[in-house]
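Inspection log for the structure reproduced underneath, given as structure tokens.
Here the complex is missing a single protein chain, while all its other protein chains stay put.
So that you can tell them apart, the chains are marked A, B and C in the order they are listed, and the count of residues begins at 1 in each.
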């Protein structure tokens, strides 16, 4: 087994013990060493005292999905010692706090006891410091065990406490304690270790929520209204942080307003009011919030009010698993609200796209005058991903869509808010206060004619509904196209995925290829579906649809909305709340190929054509 | 044109003028004469002063759908004279209040002026009475013009004012005024007229909301919580009326509680609390309310709480057309809430089924421990339909599902709220307070194991989700089966419909048959779909799916959930808010058959097989 | 067709305000409410107020929820943008609109069902957030548009048109407003134009959350305590045709009384309502006293009208949030988008 620069290390700690910061420091150091890391924070829905894990896949090759099996377990939580030990692969290592000695019934792994608590007790007098620095101590130990460039680690500590320099020393000391102990006690480094490389040079490491928040800032969003809910909270908080820093006017006043609403209904109501009034506005939430927003989402669809909604998905149904990931709000969002309502979805595949799509979402919302729902998930939103630096093109002109200003209003004879002037089914709107006598109209969720007048004439209303349906066709043309990667032109086997499953899919496709199965892949990035989707389906006999939900929701959408025959689409599902692994996908694909005749037939077809 | 016992009469009045009562009296009299009537109340979303129509299809043959064209128009509203006149078929009649003479530019119809206001002004001193009795006067006139058995009409008046006998005389007088005037003035009866028959003897005339409310009473529902919204309000109000009359205990206290909640979230919350606590509980609402309930619907699905929700659908999206009908909440309800949530729907096709399904819904809710959504619509809910009398089988045992009482709890070792004991994926529940030490559990919307304990173990949670999916399969087996009517065993052309479109479909199928097109029909009555649905689809090459929404929502569900290939299903849609007509359906079907090659092919196949 | 454009007859002699506009320029489409509905009087008062204050209509945004009351923004200020949202959620939409452009006047119109039931949470939090707006509740104690169910402001023990008892105590929105920190709280009666218009003028000029709880009788589903005589009379006659679909045309109820006076106003159903107009020596700047007065009069069945409470020193939401003085919706993209170089800097923080 290749274990240099390719391994999984897992840190088992206790919630609220200060480990999260130490763990991030550790992952960042690995990243600085040039390695791809994909840390997954597996935390409870609680604040203190429950088991928490931080699992870091380290990969020079760039694999960023989770991988089964742990090479090095840092077991700091006696509550979970037993289960933690079982996860270590044969030949792997288990480090634990041996202040209280215990035995682990595994003779196929190596146990490295470090008396962390004892050492801290000796070193620090303050009880809190004792507790806190335990985390830094194990990081220090790891630097030696893994042969990490120590300067990089100490430099990171210094960067981090730039503004609190007095904290640098105690942290460095804690690092030293751990490092020194293992250097003196064990054979360092371990065979599982790192070697600096260039892999991630020039890259950044960031969560999707941070990226999306930055996207909102760069898109010129001025109003954010939200209600706290995991895992979307950090998006709103990051937006508040960056926008209030980057948007100060000459007098120190803010060119932005962030409102913590009293609930999700108010959060989206505020965004609708602001969007209607010409500001770029958004809200961020997760499943329960989306359900609560659905009446308002129908209003925004029907009254044609631009707004952006980030749905950072978590485990459903209901309150479900708030700290786990899923992609299970697909149908709920695509058809959010009662009546003939349909919503536009953007589905980023990594934090880089979270930034790009966040920025695009505001253009699309204003161009289409409708809500744009950006579908992220907990894994994408809250975990750190290694990505290319974010890019902004200074020549980009924010597209505010069809808005008539006072001058334009002067020129036209009669303004009709919902008239299809250009044949693309997108009407012109006006912003309140624009003109003293022209362009005012009445927005409403009740049936209306092309002049925004209330009507109970069923045909006028149906005509308006037809225009909305045509607008959705226009939308399909504006959506980001899917990313298609072909293993072979001739392959009749395809795979469709979207969102955060991308790293697992990329790796799985590699594994499958190695075993002789060539799959062409298409990563969906939006709904409504453009032409490419049906075209891809037409080219393939059997297509695996990878998604993290029980009901194969995207598959349902593909069947219903892209007209793909059901029998073509084979679900590959996972809904235990954990990010998928490549092997999960590869095993399901391979299993199906080998057991299902129709798939085997497709494969033969590909082979014949190859 | 056959115009005896087969015609359409339309009464154009003003909202709040007291016409609704007079119109109902009129329709009921026709019904008593043995005729099928299907009055459609076309009313504005307002209280007073706007145009209102009451359109009555009269049919000895039993056609109960709307029909295009009006044979007799009673135009009482000067605001709409012009449009009302255009609706009259050539050879038809227009009656109007000629207190103010005016001309109607139609020489192909006969205009019958009656100076109604003048006559009332002469007869009644009180201003309100003048206004009010105008309506009775035109009914009186119609009795003579249509040759209605006058005794039946007067008897109806007497029945109605049994409890206010002093009102009988003035009403009879008003009838007389109108009757006398036309008898003296015009050649009575008109060629469009009625002749008593036996058609509806033994039948009743009732709205779906009244029937559903009675169903709830007979099902033993004890808790109703609701928030006013058209067109569901009359369901809750009828339940309150009947249950408080029929459910008094010895001390005059009520064996029922009806709560007008502060909004729809509270309405469903109350129903959930009551259902959880072992009462049969329901709520009734329409589109906007369903959207607001969607978070709670997910909780009830996941925590497995029985409750019944009546969705009396109206025109969407958003506030839409509150006083018009649609079937556009199909998808929204089938998948209500975020996450992998799916809901059970019952879809009655007439008020008789509204009663039956309401009653069954409570058994199903408790047997399945999940929300049951009864999908009605404004046409079904608020208009009068001629149906067979409601039937109750006194031997029916209300099925309360799997509930463990104290005795049962004594016997089992460990109670597991979400254990699949019987292999049907339906667990056992307990009612709070049952046993001093056993059977208590914690209901929650967060992830839980088979013992209702909170868990963040993804696999345990997934296992529970899998059981819920299996429970949905069990549900499919318990659903009322679709009603299949075969025109011909050999026909390869089918038609699927559901709900209130049934009369129009029956009539359309007759029209098509006359023209040589034999369609087998299947009326869906529930979701999830049972086996019959796919079987019906398999038997047919092309199937028309009739529904009142823009997006062909049921068709989507059939494709996605019954595995029917999209190309088989041809949408027949209407979404102008009016109940469909037979001709609308027949024309679309015939047009498609004649223009679409694939359908023609299906037809040939049927012909070959015949 | 329920959209009826008013005939555009111009009376050349109509009085003009300082903007050269006549009252007509402040009107909306023809009301579709019941004849005599109190809500129409409130619309008239709004028109009067805006005309007299020389307000340019396009600098006003009208927002509402759902209900007969919430329809009224269609019936005034045709030149202003309007937003008729969803039931009970006007406060949040108004908050968002206000945040987007602090320079317009926000006129929120709601009903008692819209505000005191489904909208109670949003109402309370808009107050707490000190949104700079005028919030008018057209309070008729009933759900007009859905045909007469009790609302949460309906008096205990009164009867509905169908004869049912109201079981619950009413919520007093003015007291609630003061308690939650509204800076301006007034109450009036739709038929008391002399009190209403000045109160509205003051509210329009107030910088912060101004609540106007306006008693506005519902002609059709009026449900104040039954006064045997006239109530039965009407019931008999509406029941003459068995269903409650007859709405007799009525005159607007008016009230003309002096400060400090308590009067009885006869409702459409013949019942009486007691209005008490605050006297000149009442100090509306003392919240504690205001609440005490309201509670005391409430206990003796009196509805106090007038300017109940005002606090001039309260900062509005924008001041609290320290938003820039230019309306957010008027900022240029180059003031908002930090551009490429700044993004490169941020990238570095994550490298």
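General remarks:
Definition applied: a contact is a pair of C-beta atoms (placed from the backbone, for glycine too) under 8 Å apart; a residue touches a chain by one contact, two chains touch by 3 or more.
Just so we're clear, the structure is a prediction, and the values are computed from it rather than from any experiment.
For the chain that is not shown, the touched chains among those present are A, B, C, taking the whole complex.
Only one of B:102, B:122 or B:255 touches the chain withheld from this view, namely B:255. Of B:14, B:50 or B:205, it is B:205 that touches the chain left out of the display. The hidden chain makes contact, of the residues A:51, A:140 or A:371, with A:51.
Of A:16, A:113, A:416 or A:510, it is A:16 that touches the chain left out of the display. Summary of contacts with the chain left out: across C:102, C:129 or C:193, the touching residue is C:129. Seen from subunit C, the chain kept out of the figure touches residues 117-121, 124-125, 128-130, 152, 167-169, 171, 175-176, 179-181, 287-288, 291-292, 295-296, 320-321.
Panel shows subunit A; residues 15-22, 24-25, 44-51, 126-129, 131-132, 135-136, 160-161, 164, 167, 170-171, 227-230, 233, 260, 262-264, 288, 318-319 of it touch the chain omitted from the view. Contact between subunit B and the unshown chain involves residues 203-206, 210, 214, 217-220, 222-223, 225, 242, 246-247, 249, 251-257, 259, 261-263, 265-279, 281, 295-296, 299, 303, 389-394, 397-398, 430-437, 440-446, 449, 453-457.
Note that only the chains that are shown with their structure count from here on.
Centroids of subunit A and subunit C (each the mean of its C-alpha atoms) stand 44 Å apart. Each chain gets one centre point, the mean of its Cα atoms, and the points for subunit B and subunit C are 36 Å apart.
Multi-chain contact residues of subunit C, defined as those touching 2 or more other chains: 1-2, 86.
Contact with two or more other chains is made by residues 44-45, 288, 318-319 of subunit B.
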